[in-house]
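With one protein chain held back, the other chains of the complex are shown just where they sit.
Now for chain A:
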Amino acid sequence: MIRSELIQKIADENPHLYQRDVERIVNTIFEEIIDAMSRGDRVELRGFGAFSVKKRDARTGRNPRTGESVEVEEKHVPFFKTGKLLRDRLNGH
């Protein structure tokens, strides 16, 4: 399923809404999650999962092609943990 198919499903269920508004609604949800993580916040959606930010320490990396070592700065990466309900549903419980 891709973004446009998700939008279509929501639009089909809500015939009273303009397609354009459904797009804005769906986009707002994803945008809000990215915004939160950009501020270092967590987004916890019970039953679905939680988005959080993890810190990766600075390290000395290596260019796999040349073997040359490079300093990699500390950085923050997005992380998702599946919620219990969804995990159980994936396994047919």
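The rule is short, and it goes like this: contacts are C-beta pairs under 8 Å (C-beta built on N, C-alpha and C of every residue); 3 or more make two chains touch, one makes a residue touch a chain; residues count from 1.
Assume contacts and distances are computed from a predicted model.
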With one chain of the assembly withheld, which option in "Protein-export membrane protein SecF", "tRNA N6-adenosine threonylcarbamoyltransferase", "Integration host factor subunit alpha" or "Phosphate transport system permease protein PstA" matches that chain's UniProt protein name?
"Integration host factor subunit alpha"
Please identify, in ascending order, the residues of chain A that touch the omitted chain?
1-3, 6, 9-10, 13-14, 21, 24-26, 28-34, 36-49, 52-53, 55, 74-78, 80, 82, 86-87, 89-91
